[in-house]
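Below: one structure in structure tokens.
With one protein chain removed, the remaining protein chains of the complex are shown where they sit.
In this document, chain identifiers A, B and C correspond to the written order of the chains, with residue numbering beginning at 1 in each.
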Amino acid sequence: MQRIGVFVCHCGTNIAATVDVAQVAETLGKEPGVVLATDYPYMCSQSGQDMIENAIREQKLTGVVICSCSPRMHEATFRKTVARAGLNPYLLEIANVREQCSWVHKDREEATQKAIILGRAAIAKVTLNAPLVAGESPVVKRALVIGGGIAGIQTALDIADAGFEVDIVEKEATIGGKMAQLDKTFPTLDCAACILTPKMVDAAQHEKINILSYSEVEAVGGFVGSFRVKIRRKARYVDETKCTGCGLCTEKCPQKAVPNPFNLGLDTRRAIAIPFAQAVPKVAYIDPNYCTMLKTGKCGVCSKVCTVGAIDYKQQDTLEEREYGAIVAATGYRPISLEKYGEYAYGQSPDVVTSLELERLMNAAGPTGGTLLRPSDRTHPKTIVFVQCVGSRCEEDGRGKPYCSKICCMYTAKHAMLIREKYPDTEVYVFYIDVRTPGKNFDEFYRRAVEEYGVHYITGQVGKIVPENGKLLVQGSDLLAGMQPKIAADLVVLAAAIEPDPSARSLATLLTASMDTNDFFTEAHPKLRPVESPTAGVFLSGACQGPKDIPETVAQAGAAAAKVIGLLSRDHIVCNPCVATPNEQMCNGCSSCEKVCPYGAITYADKEFRMPDRTTALRRVAQVNPAVCQGCGACTVACPSGAMDLLGFSNKQIMAEVDAICR
Amino acid sequence: MKKIEKARLPELFAALNETAALYLPADRDGVAAFTRWQEGVTLTEKLNTVRSAKDLFFPQVETLANFKTQGGTIEIEDAARQDEDFIVFGVRACDLRSFEILDRVFLAEPQDTFYKARREHAAIITLACNAPEETCFCTAFSIDAADPQGDVTAFLTDTALCLRANTEKGENLLAKLPLSDGAESEIAAWQKQARETLEKLPIQLDLSGFTGERMMELFNHPAWQPLSEACLGCGTCTFVCPTCQCYDVKDFKTKDGVQRFRCWDSCMYSDFTMMSAGQPRPTQKERFRQRFMHKLVYYPMNNEGIFSCVGCGRCLQKCPIHMNIVKVAKTLGGERDA
Amino acid sequence: MQVNGAWQPTIVAFCCNWCSYAGADLTGTNRLAYPANVKIIRIPCSCRLNPLFILRAFGRGADGVILCGCHPGDCHYTTGNYYARRRMTLLFSMLDFLGIERERTRVEWVSAAEGAKFAAVMNDFVRQITVLGENKRLEDFRCK
Partner (left out) sequence: MQVKEKAIELLSSGKVSRVLGWKQGEFCYDLTPAVFESAEEVERSFVFSPLAGANLAKYLIAESRKEGVVAAFLKPCDSYSVLQLCKEHRIRRENVYLVGVPCEGTVDPDLLRENAKGLTAVREAGGTLVCDTLYGEKRVDLSAVLLERCKVCKSKKIVVFDELLGENGEENPQSTRFAAVEEIENLTPEERYAFWQKELSRCIRCNACRNVCPACSCETCVFDNAKLGTDNKAPASRFEEQYFHIIRAFHVAGRCTDCGECSRVCPQKIPLHLLNRKFIRDMNTLYGQYQAGADEESLPPMLDFRMDDCEPSAARGGKQA
């Protein structure tokens, strides 16, 4: 005989203001099997939980229904409460009468009636709940970090320092990411390379860190604690173990017209190259799109000059499969393509550049050796216009992003300040919508740019940029002055919005991690679990989760590492007990379930069965590995006989809910 | 003896329907079935209906009671019994015999009041046969298909429908109809020809071997295995059979309580009489044997030797694998001399 | 369902735990209103929805059934909603073939971030079912 207790939470006035909680308790108290129904201001409070615990003990409850906030909020809390009272934690059901009732309905009568129906459905379900015991599965004590920018490097270092092995998979030939391309960093104006490259070296030399550069994740199987990841090691045509990084080949290669990706195509390099001087690993690689040898079979210069015989034109991609306990996504960002912004003449005039390109133009290791020269005629620009929010905060025109890219205001202030510092004869104008400077020492930094360095900040947008007689005619609007200034600039810098790296989309699919509408990874909880993905064992580091600057990235990288360390320091993790389970008596052994299982959790066994006529027969029946099953339920519908059922969401339970709702 | 021209049958049906609700065999999308008469419904050309006339007295589904819960109380509501008269026209001799067989089950104490009410409120007009099909074997049960009884007997000749009252109920009914007088002699030749055809029916069954004394011998007969081998375990034979009378009582959970109903069941089903300990007849062979042992041995043992088969031939036509009582009877009965 | 003598549609919304149920929670968090006719049943994934449940709901008196799941490509279990999509497409086509009103069934992909979409979808669906009227063609009259 069922003895169900119903607890209706007021949630202060969150529920009680719209739902007549007393009536809900009274009505549900009359449902068959219910022996206790009561309401209380805060069920999740200590005294609320005590009340539930006492009721379970005193009334010998066999099931508990709590009408409260979403189970996504407090199901775990109340399961612990129930367990403390000695009841199986899965003999609990939550009726969501806050998010899905009191907060979305205004009419008190309607909301109360609906709360009663939701309560009935929960009672109908809990009546059929079975005690479930969670299994355990082992944890592989190695982490995978996908992306070798500052986020990935920092995460890897922190995990490795805690004593766990880490692999960094980086799709480029070197780690370092976007930060390696930056000149100086705000608000301290220290050199990016000076603070990044030591970290790259630390990572390379760390005994627990293994860098897989020029590699990509191809497939992800398994689950938290034991992911199986297939990694494609792309052919670099250079034996990584032999190459000493001497650079001789990169000087002798006759193919000189290769746009240099590190300098964003602002200069050229050879077909065989080391991305930049401090690359890690410092190993050359051949770009097969430009290499004459790979394309025509004629050349072979690099092979001839290489003293260690590292060149291997026959190298092929290889696939490695490795196991990890945790995975960190640190895929970073990139500036958006400005193709659609014809009015800014990007692409029409070489003197319209993005901020990232400006970083290279100002960098000592850049195409101009650190002297600011405009790309068209390599002359010194006297008038520079910065255009803010190119593609940020404007979704309406179908070209941009709805969000603020967050870093542009600060790096523009940095650029303006550096230019005025180095070239005081240069006039700098900044067209902006707002200047956003929330951060330690940020506003001070911006004010210095305006007040000390005399940067002209103009509130307004730029309508058009027209190349004319070697100048760029910038037509903007000054909203404060109510004027339409026209500036003849030598160089225009566009603060292009940033977006997630495009590789993140396919990676999210592989990881079964969810993304928001902008392709940033979503967090398990935006406030309380900001560095975890909703997929267990997958963590988020850096700008793949949202726009952020370096200190924030490093902080989040450390946080993600802490979560990974927490996971890897356990020997076992508790599995979700709501897994598929076959009724062998009913199973036909037809293999339908196996074909739809995304985890390979289903296998088949020939088993002897006692038949109705008292003979025995050998039958092929499905077996589910509960540690591998994640409980999606795809198999339960593929199964025609209904032999495959899902614990916690069984056919009978769901139909009982349907009946209760439709009754 | 009364009569009406064949062309005036619609008029007759309308008049019958005036006295009470009329049911008659009519074609519904190519399938003959007992149908509630209304303007435009005509008598089928087919010899017999797919579902038998049993349905009108023992419907496939019937509510027995309703339980309504309110608060903590349960209110029990008995289901209504048939309380209005109705007429069944066109019952063939075989189906008429089936009523006798069902009566011995449902009207024995304790009486089935649902069935009883329907029987009492019904007037039955039988229809004599003159063009039987090869699947007919009513003669094996000494049924005279050319002269069935019932409240009224109808004979459909080339030109007219002749009607003869057999009971007081029948007399009263005929009195209300627009009929002219006819004579027994008018159907004599018709009947003679019909009987000649019936005598020539290809299935001639000798059922003398099916006796109570041989019950265990028949029960343990090795032929049950090959006979039942192909049986699919469906309920087609049962549901078209005019004498099968098994039902299951089930509860259906409604919005505010429970509806208790009974529905036909079949001993051929794997879940027939399922109990906590399982199915008492675990294999199809045992279920198959049950059906035919009941028809040919158990029922006659309890009912003065009356077989619970009427030779209508429906199962011969409808069994998906063409296994039937004739094949069973010939296989098992054939060895009685051996 | 009869409310104060007037008919009100009963809508069953099956929501996958990871996206749509969370999206429905967000609808609440953002206080976006939709009619109380909608009752949500939480399932782990849209692929858990057995056609049996849909027919059961209609049989028991539902007037509309809607399935909400993660957007294709975003399934928490990678592929669940792809299977659900095929199953529902075929089932809905069959129901339509049998003359059951096509508008009574619907699938919508609602992410955990789309609280506003959830409300909009539910408002629209309830409106649509209200126009369509009571489900008569696929109900079990014993459940009246």
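Throughout what follows, a contact is a pair of C-beta atoms (placed from the backbone, for glycine too) under 8 Å apart; a residue touches a chain by one contact, two chains touch by 3 or more.
Predicted model only: the values in this text are computed from it and were never measured.
Considering the whole complex, the residue from B:R8, B:R28, B:K169 or B:R195 that touches the absent chain is B:R28. The chain not shown here touches chain A at positions 585-592, 595-596, 604, 617-618, 620, 638, 640-643, 651-652, 655. Those residues of chain C that touch the chain absent from the view are 51-52, 55, 58-59, 72-73, 79, 82-83, 85-102, 105-107, 137-142. Residues of chain B that touch the chain left out of the display are 28-31, 33, 50-51, 60-61, 131-134, 197, 200-203, 226, 229-230, 232-236, 238-240, 248, 250, 252, 261, 263-266, 269-271, 274, 316-318, 320-324, 326-327.
Everything below uses one rule, namely that only the chains that are shown with their structure count from here on.
Remark: chain B and chain C have CA centroids separated by 46 Å (rounded to whole angstrom).
As a whole-number value, the distance joining the C-alpha centres of chain A and chain B reads 72 Å. In chain B, the residues touching two or more other chains are 255. Across the assembly, chain A contributes 659, 663 as residues in contact with two or more other chains.
Of all residues in chain A, only 70-73, 96, 98-101, 103-107, 110-111, 113-114, 117-118, 121, 508-509, 512, 514-517, 522, 534-535, 578, 596, 598, 630-634, 636-638, 646, 649, 651, 654-655, 657-659, 661-663 touch chain C in the complex they form.
Against chain A, in their complex, chain B makes its touches with residues 71-72, 253, 255-256, 278-279, 282-283.
The touching residues of chain C, counted against chain B in their complex, run 61, 142-144.
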